[in-house]
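Here it is: the structure, laid out below.
Shown here: the complex without one of its protein chains, the others still in place.
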Amino acid sequence: MLQTVEHSVSARDVLLARYQAVRVASARMCASLEPAEYRLQPIDDVSPPWWNLGHTSWFFARNVLASLGGAITADDAQYDYLLNSYYASLGARLPRSQRGAVSRPTTEEIYAYRASVDERVQQLVETIDSFHWPALEYLLRIGIEHEQQHQELFYTEIKFILAQNPPPLRRSYCDSPSTHREEEQARPLQFCSVPGGLVEIGSVEDDWCWDNELPAHKYYLVPYELADRLVTNQEYLEFIDDGGYRNQLLWLDNGWQQRTAHAWQAPLYWERNDGVWQIWTLAGYQPLRPHEPVSHLSFYEADAFARWRSETRQEESRVRLPSEREWEHAARRFGETNAATAFLDAGLLHPQSQTPVANAVQALREMSGVLWQWTSSYYEPYPGYRPFPGVLAEYNGKFMDNQRVLRGGSCVTPRNHYRLSYRNFWSAATRFQFTGVRLARDSA
Amino acid sequence: MLQTVEHSVSARDVLLARYQAVRVASARMCASLEPAEYRLQPIDDVSPPWWNLGHTSWFFARNVLASLGGAITADDAQYDYLLNSYYASLGARLPRSQRGAVSRPTTEEIYAYRASVDERVQQLVETIDSFHWPALEYLLRIGIEHEQQHQELFYTEIKFILAQNPPPLRRSYCDSPSTHREEEQARPLQFCSVPGGLVEIGSVEDDWCWDNELPAHKYYLVPYELADRLVTNQEYLEFIDDGGYRNQLLWLDNGWQQRTAHAWQAPLYWERNDGVWQIWTLAGYQPLRPHEPVSHLSFYEADAFARWRSETRQEESRVRLPSEREWEHAARRFGETNAATAFLDAGLLHPQSQTPVANAVQALREMSGVLWQWTSSYYEPYPGYRPFPGVLAEYNGKFMDNQRVLRGGSCVTPRNHYRLSYRNFWSAATRFQFTGVRLARDSA
Amino acid sequence: MLQTVEHSVSARDVLLARYQAVRVASARMCASLEPAEYRLQPIDDVSPPWWNLGHTSWFFARNVLASLGGAITADDAQYDYLLNSYYASLGARLPRSQRGAVSRPTTEEIYAYRASVDERVQQLVETIDSFHWPALEYLLRIGIEHEQQHQELFYTEIKFILAQNPPPLRRSYCDSPSTHREEEQARPLQFCSVPGGLVEIGSVEDDWCWDNELPAHKYYLVPYELADRLVTNQEYLEFIDDGGYRNQLLWLDNGWQQRTAHAWQAPLYWERNDGVWQIWTLAGYQPLRPHEPVSHLSFYEADAFARWRSETRQEESRVRLPSEREWEHAARRFGETNAATAFLDAGLLHPQSQTPVANAVQALREMSGVLWQWTSSYYEPYPGYRPFPGVLAEYNGKFMDNQRVLRGGSCVTPRNHYRLSYRNFWSAATRFQFTGVRLARDSA
Partner (left out) sequence: MLQTVEHSVSARDVLLARYQAVRVASARMCASLEPAEYRLQPIDDVSPPWWNLGHTSWFFARNVLASLGGAITADDAQYDYLLNSYYASLGARLPRSQRGAVSRPTTEEIYAYRASVDERVQQLVETIDSFHWPALEYLLRIGIEHEQQHQELFYTEIKFILAQNPPPLRRSYCDSPSTHREEEQARPLQFCSVPGGLVEIGSVEDDWCWDNELPAHKYYLVPYELADRLVTNQEYLEFIDDGGYRNQLLWLDNGWQQRTAHAWQAPLYWERNDGVWQIWTLAGYQPLRPHEPVSHLSFYEADAFARWRSETRQEESRVRLPSEREWEHAARRFGETNAATAFLDAGLLHPQSQTPVANAVQALREMSGVLWQWTSSYYEPYPGYRPFPGVLAEYNGKFMDNQRVLRGGSCVTPRNHYRLSYRNFWSAATRFQFTGVRLARDSA
């Protein structure tokens, strides 16, 4: 017997609208793909787009429909094998490395599956009783946020996928923005002082959040300073030109091994032809703009760069990467006025140079929506952390080992998916994400 | 100044007709592919269909057009990087493992490239002068035969590609033959005696042939006996059921390592569900037919099987694999009346059971056009071997190391590509080709 | 012109006495080795004893003698290649994996080199002028502590080395203690409450310490509880018997991969014969004593065990590993009365069961000198960390990536090498060290 009350009907509309908006966005981002591009998995870490589209749909089928009495189809069962990412409690699954090796389900079947899931989710939202409504709201929201994570992943994956093509043949994912702002002078890097003390960390704004942002908790911060902007290509070039990639003493031991194994000589997507640097972007090759934030580097490169600055510049002698708590506290304290060019919603798909500022002001720029910023912090549970219950306990917890936290969102993060307490995490060698560097230093 | 004489005009027509027939066949074999399937490379050894189609075209462009003054286009140059298989003398090339990682050129571009090559080849054939005609005839024929090799490869590759899909979702490449002959009794294996002596080996029929079939040469063969048919699934099942895959003493040391590393328990494409064996074919799953020739096994399995027969059957105590020269000499001596079900031209794409023979006759059946038969011979140069001149010196010679020769052609070999002296070769662990077993033994 | 003042003469005697005591201890610990045992390196991580003895001597030659004008010999130069562990700034060095592959220098030459270094160090200590005395004191002390670290390593390495021999042939490193205490009842695990707040962490006692224990700093701890003793074999057996090694949901993702890759089914050195567990110790095989602390497990096993306890015991629902700061603060607060059986000095070379306590008291036992206890903390620089200057900057800093901190010292740690703020660190998969588990939990 369906018992709906007015306020929940309205909540249903809101939830359904958000669901549908996110679902449409996923389809739209893939609209320009060629059939072949849906199936490519150049490395194990980069899933092919068909799988991304399928997995996010399966996530709703498995965690919402199947849990709350929604309609189930015969397909769902076999997709349990194909589209399960890593949930051991849900049984056997296609090995990750095989996502690019199968031709079934077809991309058309995946789209049909998406439509089927959408229809069934809509039906469930519209008909669920009040008693089960909170559970639906809870699980559907997780599914929506999950799909937004995969939207960001998609942009990084398709950038990497297209980059596999030999340079003369590469197609770009999108056109260049019609007007590209003139390169201005870079403002000298400045550091903003942040008083320490016992601060609140985690999801204090009472927004929706992942389990890993909880519990909000007190943390004692020693006073520190945070750079007012991201490190630029120009600044990073100085590190390269000064032999940064050849000086082992600047590197963590593991970092040096990665550098050597993969012959790193510059960030990912940098290419030098006849002495001129260019970079690969979602809008094709672009000249290296000196005042754009440097992007697509690993934690190890960011860390080595900071050590190099610290050793070569008198005035930055205590420069390092910030901890995630330093980053979060500063962002919360200073507020943030993110540029119109920030986040996925701006549609630029590339980190932008800063608008010139007439007078130096003490303000943090590029905190959010430009590049994920490597922090020195490991991805650890906050004190008192409790994983989501049930199957979703595997969502975050089991990966809390040997990964580093990144903060800030990027130019391919949906704006309404992001908040200051958001914790992204990757292993220290990762370079295909939209990563960047913001420096910090101990207070004098 | 074009100087054509009548006989060469006619020869042109013949050559061009053959060229076009082969080119059409390549396109036809791919006609039923879905867009995604063109791009899949599940393992390094299995190239994606787009590359197969492109590489065979590039081969004409590079070795015919570019050598003999044919028309050259801008595309040819960049295809030198993308479509070169292994010719070190032609410069840098796309690593083999990346053939499935690129989305450029698109499949449509590859088809357009094929059309462009076809047009230019036709123009060259029609206009070349008498002086250069022999070179054209020579090189074009190599290109034609090369493309036929890739046709066979295609069928083995697409079989493997489709097999990556989880069983419930696999599509088959083609329909089952509408009428499938009733399984008859298997004829007991019989051995045909072949007198030894000094025999002629190699391309003695004066047909066109690869450099590796030359020179024809004398070879002294000790008298031997050759099985009159291929080993059947039923016979191989006895080996499995007798613990053949668990008895290390039956195996070559390298074979045992392969068996262990890959957990071999049966030939490739065999699956047992609820105690019932079925096999994957280009026409989908089929029940294991006991009297069909066993297929898709490695040299190591064939060798272990022969050793097992030799040790467990009194009457076959000297059973082994034949040498390639034993195989060739017997085939030449007995003649061969290949079944209508043989070769690619029959369109069955699967090795067929033998037609019953009312009275046992001493005749070799299934010599050609059913399955490539592992021989005990390494792929070595014949005495006095000379590689093709120029670039094509790399065609065969550099692979003459640690590979075994297979003889006989298969159900996916074009009939007019084959001859008795044909030498196929693969490393001993290969299972995705249409391989089978014919036993031999020393004369008593 | 040597200018010595009285107080420094006395300090010289003290320093020299300590130097000599440590050097003698290294020689004594190797006294019972057979010639062959000095050279064995069963895995890259386990250096052979000859190298351990040589490297610690080279460390004095390179960092003390060469820096402060001590006598240099021709040998020192070539030992720069052979005995340099990981100092990139000191040039090329023998690859770690080759330490067990060389027969030069001989063990006798290594002993001679030790004697030569000792003689030259003594000479330097006795003759150095006042101006350089502080530098000598500073560097010599580092060398002494460094050698003590290698003493601990030696015991773990020789245990592992001897364990390579097939069980019937294994020799033990030493005899069993003549009288082995009767196994008593295990006391039930109890948790001691520790109030949180802003506490001091790091080298606050103003003892000598490594750079990584500095700077002492404030840290805010949420109230917590710490187990009053280590986890026992009996308790760990329950985890094994309950299928702990087969339940993926208990494990970190990386941990499960390690478990699978290495087929872990129990801690290192545990063997089950006919259903009876025994363990390998430096005194040979011993029956598994249920109330001894469980040892030789990886961080991943410790972590999975804690999760299992948390999920299976009502009263321990928030059980986890402690952070290093929780561990240190509790140890400092409660004081520690280490048992006579603790540390290397007790000579037992094996973690001992606890003496029975008549009445339960709130006290932490086995805090130090029994087993290194895995903490949940990564090995990170403390805020404001400064590496040692010069060459020794590489001592600790570059390894601060993806390793976990262990606290407490062990039964093979020299007592005077240890202090509460001591930070040991190993990658999470390490099992050959004397590792153990102490549980913590959040306050209710």
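Letters A, B and C mark the chains as written, and numbering starts fresh at 1 in each.
Throughout what follows, a residue touches a chain if its C-beta (ideal position, glycine included) is under 8 Å from a C-beta of that chain, and two chains touch if they have at least 3 such contacts.
Quantities reported herein were computed from a predicted structural model and do not represent experimental measurements.
Although one chain is omitted from the display, it touches the following shown chains in the full assembly: B, C. Across B:Y219, B:Y245, B:W308 or B:W327, the single residue that touches the chain missing here is B:Y219.
The omitted chain makes contact with just one of the residues C:L15, C:M29, C:V64 or C:L82: C:L82. Contact with the undisplayed chain is limited, among B:Y81, B:F334 or B:F399, to B:F399. On the side of chain B, the interface with the absent chain consists of residues 86, 88-89, 198, 217-220, 222, 248-249, 251-256, 376, 378, 380, 383-384, 393-394, 398-402, 428, 442, using the contact rule stated above. Against the chain not displayed here, chain C makes contact via residues 34-40, 42, 78, 81-82, 94, 98, 100-107, 161-162, 164-166, 168-171.
What we mean here is this: only the chains that are shown with their structure count from here on.
If each chain is drawn as a node and touching chains are joined, the picture is a simple open line.
When every chain is reduced to the mean of its CA atoms, the largest separation from chain B belongs to C.
Centrality by Cα centroid goes to chain A. The mean-CA centres of chain A and chain B are about 48 angstrom from one another, to the nearest whole unit. Chain geometry summary: the mean Cα position of chain A and that of chain C are 39 Å apart.
The centroid of the Cα atoms in chain B and the matching centroid in chain C are 61 Å apart.
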